[in-house]
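For this depiction, one protein chain was excluded, whereas all remaining protein chains were kept in their positions.
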Amino acid sequence: MTDPAPLSPLVEIAGLSVRFRTKRGPGDVLDAASLVIPAGTSVGLVGESGCGKSTLMKAVMGVLADNAEITAGQILHNGTDLLRADAETLRRKRWAEISMITQSALNSLNPVHTVGDQIVEAIRAHRPVSVAEAREMAAQMLALVGVEPRRARDYPHQFSGGMRQRAIIAMALVLQPGLVLADEPTTSLDMIVQDQIFRKIRSLQAELGFSMLLVTHDLAVVIENCSRMAVMYAGRIVEEGLVADVVNAPFHPYTLGLKNSLPRIDRTSEPIAIPGAPPDPVDMPQGCRFAPRCPFALPVCRSQPPVLETVGEGHRSACHRNAEIPGLRPRAARFATWHDTATTDITEDIQ
Amino acid sequence: MNALVHFVQAVRQSRSGRISLNIVTGFLVLALIGPWIAPYGPFERVYDGAGDLVRLSPPSAQHWLGTTNLGRDVLSQMLWGVRSAMIIGFATAFGVVAIGVNIGLVSGYFGGRIDALMMRITDIFLGLPFLPFIIVILSITERNTTTIIIAMTLVMWRSAARVIRAQVLSLKQQPFVAAARTTGGSNATIIYREIAPNIMPIALVNVAFSLAWAIITEASIGFLGYGAAKSISWGTIIHDAYASQLMYQAWWWVMPPGIAIMVLVSSVYFLGRAYEHVINPRLARQ
Partner (left out) sequence: MRQYILRRCWHMLITLFALMTIMFFLFRLLPGDPAMTVISSAMYPKAQEAMRAQFGLDKPLLQQYLIYLQNLITFDFGYSFHSSRSVSELLGGRIVNTLVLILPSMILAYLLGAVLGALMGWYRGGRFETAMVLVFTVLQAAPVFWLGMLAILLFSINLGWFPPGHLVTPGMFVNRDLWMYLSADFLHHLALPFIVHTSYQIAFPLLLMRSSMLSTAGEDFVEFARIKGLPERRILFRHAARNSMLPVATTIPMILGWALAGSVVIETVFSWPGLGLLMIEGVQRSDFPVVQAAFYLIAVLTILGTFVADILYGILDPRIVYD
């Protein structure tokens, strides 16, 4: 999966901010998030649960919850701003041009309709075809993802977990959309089935040529499936670039931490978890949102939010200490850096 | 007692809960003091200055809600009636839930044959046509407050038992029950010390809905002419108006009991629903 350098963007998310009204006050869930999905590529979006990645995806789909409010930004799809399009235009674009593979197929499929009917209704909402033609399309697509077409008459509860996920993939691809959003598409499945599903997605992508935005908390999944990636923390994009660049030479301390949490086969050391918890959206830190958990944080980090700066070709990171990071990387790989009370010493050390 | 305090705190969280709580409390107070503040006795015939019976008088300064064809003061009958509505309503509701809780607990906790047997019995009672059954019972026994309460409880405990049993079945899977078992708690201890407190909320919701239903049923029994023989109830007031064939002329006679039932019962419904929303947040979603 190579990345032909300059590609026209299929989707361009610019400065997207979303706020949630909660009982405890407004929650700042997305803050000026920008992301480009070039045509024909797979982009990975990585972050902990609750970091805003699902909100971003729902914003693209136009299905944000009632208490969510988009305060700034735009989402351009083939030149149309999805945030300013009327409801009917959006409805037509959904699924036909942008479809989605959801996290839990069990919950996404309606238990009282057959799997086939649910694919057929998606087709007929967007294409002027007869029920028989739609059934035929559904059958072909089910066969393509590896589900026996006659199972279309079964109800979701009669499917295994893996089959349900395949059915969702069939549904997502049946109208041949240009972009597929995949939200943790395999979290509910065991490792072997996960692997089968991703293999299937990759081969279908090669065959059908759609772009994909893959949202996950699992860096390994992104490494395996995507060419570009963005890292999100507490509602902000903190680093982005080619997967190879970001993974081999991460700049943001959060990315460094994420990389530490990967199981390392080549080294003997154990994975290192990032200590602490992500901030409360109702009460976000002043400066860099990662500062409270960051072993390299300086006073400036707590007062000034960093901006995304170019750190390599097509590689950007939002850290006040971008310039020093290459020197800090060995330290970041050490357990003590993250889990010792000595954190403050390191900061003083450098000062 | 704790459960009751929690109930009051919970329903006070919503506006409809607060209003309903005030209304129901108001009726409770009337049930206590009603007979004292009532200007006349429930069956007292009122005569005017000239010694004539005050028949079918429309509302006036003397008789705020008018009088019946037998010269009885409707307001006084209404005030006396609050007590029987409340006594029969609450006694039935608590009886229903007490039986329902015990059967539900035992049936759900032990499972197996005991459960199967108890559920078959519940099914038999579910097949009982409730109002005809009550009337048949009341037609062959003495008709007083106690027999009415017993007859109503007999046909109403069945749904409470089912709801509680379902709740017990899911509670049984919880770790704290297993923990109590391994530490050697007897069945009775586990049922009444560990599980029972956890079904109190759902039991209270059932008390509310049973109360509402009991008040309506009591009125229906009274309307059909099977109310307690020597006391007045809202249902019997409507029955008297209906039986005298005067209900379409003397609106002041028929409207007050109907409105009182409507206001009280809908307040009880709102109370139950307000509490349900607090204990089951899934319902409260906006």
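Letters A and B mark the chains as written, and numbering starts fresh at 1 in each.
In the analysis below, a contact is a pair of C-beta atoms (placed from the backbone, for glycine too) under 8 Å apart; a residue touches a chain by one contact, two chains touch by 3 or more.
Since we're looking at a predicted model, the values are computed, not measured.
Touch with the chain that is not drawn comes from one residue among A:Val112, A:Ala132, A:Ile192 or A:Ala206, which is A:Val112.
The hidden chain makes contact, of the residues A:His126, A:Arg151 or A:Arg302, with A:His126.
Only one of B:Ala212, B:Ile232 or B:Val278 touches the absent chain when the whole complex is considered: B:Ala212.
Where chain B meets the missing chain, the touching residues are 120, 123-124, 126-133, 135-137, 139-141, 159, 212, 216, 219-220, 223-225, 235, 238, 242, 247-248, 251, 254, 257-258, 261-266, 268-270, 282-283, 285-286.
Residues of chain A that touch the chain left out of the display are 61, 63, 91-96, 99-100, 102, 104, 107-113, 121-122, 125-126, 155, 157, 171.
Methods note: only the chains that are shown with their structure count from here on.
We define each chain's centre as the mean of its Cα atoms; on that basis chain A and chain B are separated by 55 Å.
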